[in-house]
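Now for subunit A:
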Amino acid sequence: MNPLPLLLTLSSLLFALGLLAVLTRRNAILILVGIELMLNAANINFIAFWRYGSVEFDLTGPLFVMFSIAIAAAEAAVGLAIILMVFRHTRSTDLNRLDSLHG
Partner candidate 1 sequence: MVPLLLLSPLILLAALGAVWKARPVHAALLLALALALVAVLYLSVGAEFIGLVQFMVYVGGVAILIVFALLITRPGDEAAEVARRPRSLALGLVCVAPVLGILLYAVSKGLPVAAFEDANPKLPVQALGTELFENAVPAVLTVGVLLTAVLIGAALFAREPGPKSELPADR
Partner candidate 2 sequence: MESPAPTTRASSPPPAAGWSLPGIGLLKGMAVTAVNMIQSYYRKDRMTTVQYPEERAPISPNFRNFPFLVYDGDNMAGLRCTACSICEKECPPQCIYIVLDRDENGKSLKRPKVFDIDVSVCMNCGICAEVCPFDSIYMDGQYELATGDRFGGLLFNKETLARSTDYHAQLRPLEAAEVAARRKAEEEKKLAAQAAKVAKAKLEKEQKELKAKEEQEKGTGA
């Protein structure tokens, strides 16, 4: 049996969980947690299609994952730096309180 459907289902569920976290959490840092989960779901897809896909001797999947990991690290660093900056101004990481541009 080909494990591809299993891996794809796993990544779909992981993506859904990440999305749920992004939508329901108020803490900005925990929203980053959700984003990391969604990125990983995408990475699993890349690896799954590379490993069990239909193209032999191809490295596109792992290459994309490498770049994705590098960019995810950059994204986490910048995101957390911004959150720290915001925290320094408002003493809170609750996104619902960041409404000073609300008009």
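Everything below uses one rule, namely that contacts are C-beta pairs under 8 Å (C-beta built on N, C-alpha and C of every residue); 3 or more make two chains touch, one makes a residue touch a chain; residues count from 1.
The candidates were selected such that all candidates are chains of the complex that A comes from, given by their letters.
Since the structure is predicted, the reported quantities are computational estimates derived from the model, not experimental observations.
Visitor: Contact as defined above, complex as supplied: which of the candidates 1 or 2 touches subunit A?
Guide: Spelled out: of the options 1 or 2, subunit A touches 1.
Visitor: So in the complex, which bits of subunit A are touching candidate 1?
Guide: 1-10, 12-21, 23-24, 26-27, 29-30, 32-34, 36-37, 40, 43-44, 47-48, 50-59, 62-63, 65-67, 69-74, 76-78, 80-85, 87-94, 97, 100
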